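Inspection log for the structure reproduced underneath, given as structure tokens.
Of the protein chains in this complex, one is absent; all others appear in place.
Lettered A and B in written order, each chain numbered from 1.
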Amino acid sequence: MALTEDQVRWVAHLARLEFAPEEIELFTAQLSQIVDYVNQLQKLDTEKVEPLAHCLPISNVFRPDEVQPSLTVDEALANAPDRRGAYYGVPAVLD
Amino acid sequence: MSALPYEVVIGLEVHVQLLTKSKLFCGCRNEFGLPPNSATCPVCIGMPGVLPVMNREAFELALKAALALNCEIAPFTKWDRKNYYYPDLPKNYQISQYDLPFSRNGWLEIDTAAGPKKIGLIRVHLEEDAGKMLHDETGQGRDSLVDLNRAGTPLLEIVTRPDMNSPEEARLFLEEIRLLLRELKVSDCEMQEGSLRVDANVNIHIPQADGGFVATPIVEVKNLNSFRAVEKAMAYEAQRQYEEYQQTGKKLGEVPKATAGWDETLGMTVVQRRKEEASDYRYFPEPDLVPVVVDEAWRERIRASLGELPAARRCRFQNQYGLSVYDARVIISQGLAFADYFEELASLVGDAKVAANWCTNQVLQVLNERQWTIAEFPLRPSQLAELLEQVRKYRINPQRARDVFMRMIQTGTSAEVLVRQMGLDVTFDIEQLRQLVRQAIANNPKALADVRSGKAKAIDALVGPVMRATQGKAPTDVVRQLLQEELQKA
Partner (left out) sequence: MELIDRTAYELLDLQRRGEATAEEIVQAFCNAVATRDPLIRAFLHFDRDTALEQARAIDLKRRAGQPLGRLAGIPVAIKDVLCTRGVPTTCASKILRNFVPPYDAHVIARLKEEDAVLFGKTNMDEFAMGSSTENSAYQITRNPWDLERIPGGSSGGSAAAVAACEVPLALGSDTGGSIRQPASLCGIVGLKPTYGRVSRFGLVAFASSLDQIGPFAHDVRDTALLTEVIAGHDPRDSTSVDRPVPPYVAKLDEPVRPLTVGVAREHFAEGLDADVERCIRQAIEVFRCLGAEVREIRLPHSDFAVAVYYLVATAEASSNLARYDGVHYGYRAERYDSMIHMYSRTRGEGFGKEVKRRIMLGTYALSSGYYEAYYLKALKVRRLIKEDFDRAFAECDVVLGPTSPTAAFRVGEKIDNPLAMYLSDIYTISCNLAGIAGISVPCGFTKQGLPVGLQILAPPFAEEKLLRVARMYERETDWHLRRAPWPPRGSPAGNGHTAAGT
């Protein structure tokens, strides 16, 4: 099953990835090939199989409601590409 | 009851912040109003490689709320990632619950003018909150700023069924849920601080000649900043939809769901967008958390910790104390401590109606005037009971009791002392006075007959003789009170 370039563009939008037109072309071909390959799974009858998201047989892991030291504002923002005072700066977001 | 040519249908999505000390998945403080980005760590900043670990208290508060909301508790629950990009969501996914929320199918009863009504709840789930954005308000499109203090704080999402049929019902539902969650100390539900947030889905049903009805497209109304705003916005939006239907004839299902914002200054809803292109959140199980299994013992332990919920207490106040629906509601709506105050006062005074009267009138008035909570109110129930005891024993003219009450608040002096200081004490022996009253009634059978036939004024004819017999020293209101009591018995 081949993917269309439109599908690839839509997925790129969902994933927030900018591609040049020739990359869209390349990815459409490569992803189609991979999707073809994974389609072999459709051969298997899994109607009565429960999905397995996690192999661990554990549950109920909690931590106590205790306050731990936070980072200082400087530590928190040390890696920020666009620090604005005590804030992270981003281009204007229209609500 | 409604004169409107349509029925309003409202469903609410309520988010409340939980009153934990720390955030949902890290140890940063969960506190409003801290300096920007001062309560963050690698976990809530979503730095690479860090992992969430769930706060037990948050989960238990959520359980508490769901049980109080009459929800079924799932024996097995898990968390999922809701993927979307926004700068206040550092990981660009929200840890939330999708197909297996920890609770569902609950209800909350509200008191409507037409009697009690159960509002159904589809689900209650636990998720993390996002940070806050500061947008450029000048309209010049300047850059936005991000503060992550709120990111990762615990949030309860409560989704109702579309069971509210008037803006008032929506408000009543919100008042009731706020009362409940405050009493349980699950959330402080301050809309101003954002610890309670509401989105409303609203449409209208327009009756048709054939007995059926037409439903208009559902609009999700956001930016509701107060309960008052919810009520106004719902009324506005319903009418707007009615008018739009008159013009366009568009029904539910014929146009995509729209989102509208409530503009408080304009007093209107502004439709923001039609969701042509459905968002694709790509939910999938959160691999960094393990599931939670809630066994019966745990569930019942939390249930037992709930104590008496407001609705039950309201009911008990009516049955046990004979309070009116109105008085019970007023007292309960003031919160746990106020209701406790009332109960203590009622038991000390021995007359619940008198206690309720004082609580809902004098006490509440003072609290409102001075912006006090009941905890800040200077008179303990025992002190107030002492004053009421003075009144009951006719040691004080009831008309002056309020003056004494105000002086007690000012000075902290006991009622007994104040009554004397203020020269308000009734010097008469009450039994002696009662004797004179009985005498006067016996002496005037006509007045007795008149009173019995409903001529309330006839009582005046009896006051004079008693006053004369006491040389005018008895307070007339006490005399009147005694006359009324004795006339009942005669």
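Everything that follows uses one rule, which is that a contact is a pair of C-beta atoms (placed from the backbone, for glycine too) under 8 Å apart; a residue touches a chain by one contact, two chains touch by 3 or more.
Here the structure is a predicted model, which means the values were calculated and not measured.
Q: Which residue, B:Pro287, B:Gly307, B:Pro378 or B:Pro445, contacts the hidden chain when the whole complex is considered?
A: Considering all chains, including the one not shown, the answer is B:Pro287.
Q: For chain B, which residues lie in contact with the unshown chain of the complex?
A: 42, 45-54, 81, 83, 85, 87, 90-93, 144, 146, 148, 278, 280, 282-284, 287-290
Q: Contact with the hidden chain only, please: which chain A residues?
A: 3, 7-8, 11-19, 27, 30-31, 33-35, 37-38, 40-42, 44, 46, 49-56, 58, 61, 63, 71, 75, 78-82, 88, 90-93
Please note the rule applied: only the chains that are shown with their structure count from here on.
Q: So, what's the distance in Å between the C-alpha centres of chain B and chain A?
A: Computed from C-alpha means, the inter-chain centre distance equals 41 Å.
Q: Quick check on the complex: what are the chain A residues that touch chain B?
A: Contacts found on chain A: 14, 16, 53-54, 56, 58-73, 76-77, 79, 82, 84-93, 95.
Q: Inside the complex, what are the residues of chain B that reach chain A?
A: By the definition above, chain B touches chain A via 20-22, 26-29, 35-42, 45, 47, 53-59, 76, 85-87, 133-136, 141-148, 280, 282, 284-285, 287, 289-293.
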